[in-house]
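Have a look at this one before I ask anything.
With one protein chain held back, the other chains of the complex are shown just where they sit.
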């Protein structure tokens, strides 16, 4: 019964990604199984060294780094998107698992939400 | 001193295109020279036979057909986008001029707005 | 063909009226759900979707008032409708309790909408047989 | 290098706060325009940008209140700021006059913003040496 | 497990391609709102099982050219949601 939340919007320029993260953390807070999948420009949420305070927003990287502590089961990132944005494993927050975005990946989740 | 308003969003699903049309008609109402350029999925504003009342919205095709009467100087449409959406001249509202979206086209306008 | 069964739905609207088509597509879908004999457990407004619950929307008289149309459906069928509190506060949608808490000059939440947390959405995910989202288009 | 001259600006904001970054990018730009000695003739809010003028926005205390920050800049520099009336009415942004006209229970326009027509934007196009737009991102 | 994919984005929106990459041969795709324009987009190949909301097609003038066979009403949309074991709104 795990819910997969897909984040395909990049950070800070619009709120869709952030609202997806809030959904994931909310499921986790209610002890519901949840995983996050970052794809497209959304993989940029996972880049180390974000300084969102410079544009008067809240950094999410600390929350994301601690996502599994908060009860989020998996942080997944699409490998093609990572390559596109020049993101090697060393550039990423801890705990990110690289996957391929394809139907077989999605099929293991009972709910899939793409906010 | 002509203003070019670029419409690249399709009709009815979001308001950006419609708000661009309102800007164009507003300039025309104040006797300011203005042209409209439709490109990308935006060319679908120019398709004949729209029935927006079926989704409880206002048809714009009558307004667009009469755009030159209201003082809009030109209705331009990007040829590549027309081809992509299968739009032949016979499918279009009256008065549409086919052009190619390129820097040379834009350079003749003093203001270019892409809402 | 499987025999028809009664299902329960949670509808989540994340697109605003007069900017996206989401509230109107969702309304047509909701009417068809009810016409088919199914049940709508709740409607949850999230993100920009919370603007649907503003009592102050004043569209031109020849355009639909989506807040009012949704309000009529919700009331007629006693369907609870909740705007996410985090989305609502940031965007300036307040009920009298939040108006008082933040010392604001007015409240603007339309009846019968209510303001509550994402827990309402989690409950929908758990309880309803179907959850359908109506996002902002593009 | 051309010698510095004083230019006049109209800023048009079409993206909403807490959904797009437009109001904050526009604010930083406006501060830099003024710091460089130029003048801002007016700020025009259009489409979803009108939500910037809602006095009811209540963001969490650790997030910026963009309506308040913009209001301070506008007041300090006596810059007129206008929300497009057609955009505002549909989206539920009302001043007391529109509240009365549409018989609504409240008004929610923040000072010093005003509500007026697209003519204000046309005037900006004609009078200001520069017009800069701040759209919703994606 | 068959999935119903509900897609409301314009064909040039990145979400459109993302959705297509998630649809299998058994899945059902339902085009709504601006996504119905995909039926007229000559650069696209849509999956086998595709339907579109007729009201959205008619609103945008997508009537001729044999397109009407794709059109369905909201009653059919409800039926699709009852038949699918999973629904993804893109």
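Points to keep in mind about this one:
As written, the chain order gives the labels A, B, C, D and E, with residue 1 at the start of each chain.
The definition used in the following text is that a residue touches a chain if its C-beta (ideal position, glycine included) is under 8 Å from a C-beta of that chain, and two chains touch if they have at least 3 such contacts.
Nothing here was measured: the structure is a model prediction, and the numbers come from that model.
For the chain left out of this panel, the touching residue among D:73, D:116 or D:138 is D:138.
Against the chain not displayed here, subunit A makes contact via residues 9-14, 40-41, 44, 47-52, 54-55, 57, 83-87.
Of the residues in subunit B, those that touch the hidden partner chain are 6, 8, 39-41, 101-103, 106-107, 110-114.
Seen across the whole complex, the unshown chain contacts subunit D at 2, 4-5, 7, 9, 21-22, 25, 28-29, 31-33, 35-36, 38, 130-135, 137-138.
As a working rule, only the chains that are shown with their structure count from here on.
Considering every other chain in turn, the ones in contact with both subunit B and subunit D prove to be C.
Averaging Cα coordinates per chain places subunit B and subunit C 33 Å apart.
With centres set at the average Cα position, the gap from subunit C to subunit D is 28 Å. Counting partners per residue, subunit B has 9, 12-15, 55, 57 as the residues that reach two or more other chains. Shown for subunit C are the residues that touch two or more other chains, namely 18-19, 21, 47, 63, 131, 133, 135, 137-138.
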